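Shown here: the complex without one of its protein chains, the others still in place.
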Amino acid sequence: MYTSEIKLRVRYSETDKMGYCHHSNYAQFFEMGRTELMRELGISYLDMENRGVMLPVLDLKTKFLIPAYYDDELTIKTHLKEYPGVRITFHYETFKADGTKINTAETTLAFVNAETMRPIKPPTFFLEKVQDLLA
Amino acid sequence: MYTSEIKLRVRYSETDKMGYCHHSNYAQFFEMGRTELMRELGISYLDMENRGVMLPVLDLKTKFLIPAYYDDELTIKTHLKEYPGVRITFHYETFKADGTKINTAETTLAFVNAETMRPIKPPTFFLEKVQDLLA
Amino acid sequence: MYTSEIKLRVRYSETDKMGYCHHSNYAQFFEMGRTELMRELGISYLDMENRGVMLPVLDLKTKFLIPAYYDDELTIKTHLKEYPGVRITFHYETFKADGTKINTAETTLAFVNAETMRPIKPPTFFLEKVQDLLA
Partner (left out) sequence: MYTSEIKLRVRYSETDKMGYCHHSNYAQFFEMGRTELMRELGISYLDMENRGVMLPVLDLKTKFLIPAYYDDELTIKTHLKEYPGVRITFHYETFKADGTKINTAETTLAFVNAETMRPIKPPTFFLEKVQDLLA
């Protein structure tokens, strides 16, 4: 398993009238998490798109344990546990600064040819990076 | 089962560089869907909050089948299938104008006392409405 | 002057911890307003982009008079007052259901060739529509 971490602060605009960081924001945070995980592996998601490979989300599951509030500093841990096929799954955990876990999530994405929009195998350079990592 | 329908158009600001309606927006659409379902039952979500009952989301699951694009007119069908306890589950289906299903989802929310933030039973006026409906 | 109107409800996700519809949302509402104004003129913004003409925003000014709250039904009036050149200016007013004005705004956009990203004159079909309208 490879784990990557990002930190971010809940923006005022991300709060809702309950004072919570609105639950719809976490899908954005998880996306930031997997982008940074890939960057750490030497894979720029932007480069990959420029080479004609896209990664749309097929499936998103989130369990919300407790809310985050304005200005909370959150840590998103993104885990890559399994070797990807035409699909890749990332797991996420979000923590407050004091270490309390606030939610867990899982997204499955497809490797897609940007022109044909058809599923493809992950690019070789991607698989090689991941192979080294999970070995 | 009770089903409620809303229609909305994908905003330019909701698209991403793939041209897709970004997946994080759907959590907002589903929230709009359950608000309207409740309004149809004669329950204003706003009133309920003003009476001290909040409904934070505990769990969100979405399966994305195909993407929606800018200016697409989407129909969100929100289904209430089960009588609620301290938790309530809504099911969703999103369709394009031509009837193609683009995703399905499910959210579970908790009834919470706004002051103590502790789980509570749904308000009686809420249960009565739902009882009539699912009977 | 040509005026177009849209109605929308403030989404829960658009509120912030003050309970206000967060000010960053209005730029999205104004964009919806000018899209509908153009649709009424028989101009699909989507078609125009597909023909290679884009309209990035150069300038946005908003004066916030009073806040809107969750579930408020807002009316956005979009006004086209001047014949466009390489730039086009739209004016906006946002109202509550009771007619209270809550903000006013103005955006200036450029007609841009999507390939070269250079400013261009508005497409002839666009100018003809607008000419009829403002005559």
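Should a chain be cited, it is by its letter among A, B and C, assigned in written order, with residues numbered from 1 in that chain.
Quick note on the criterion: a residue touches a chain if its C-beta (ideal position, glycine included) is under 8 Å from a C-beta of that chain, and two chains touch if they have at least 3 such contacts.
Since the structure is predicted, the reported quantities are computational estimates derived from the model, not experimental observations.
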Among B:Ser13, B:Ser44, B:Thr89 or B:Thr108, which one touches the chain that has been omitted from the display?
B:Ser13
Taking the entire complex into account, which one of C:His23, C:Arg39, C:Arg87 or C:Lys101 touches the absent chain?
C:His23
Please identify, in ascending order, the residues of subunit C that touch the omitted chain?
17-18, 20, 23-25, 27-28, 31, 49, 54, 56-64, 67
Across the whole complex, the chain not displayed is touched by subunit B residues 12-13, 15-17, 19, 22, 24, 69-70
Which subunit A residues would touch the chain omitted from the figure, given the whole complex?
9, 11-13, 27-28, 31-32, 35, 44-46, 70-71
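Following the convention adopted for this analysis, only the chains that are shown with their structure count from here on.
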Identify the chain whose mean C-alpha position lies nearest to the mean of all protein C-alpha atoms shown.
B
Overlay subunit A and subunit C by their C-alpha atoms and let me know the rotation angle in degrees, rounded to the nearest 5.
180
Here the gap between subunit A and subunit B, centre to centre from mean Cα coordinates and rounded to Å, is 24
Distance between the centres, which are taken as Cα means, of subunit C and subunit B, whole angstrom
28
So which bits of subunit A are touching at least two other chains?
17, 24
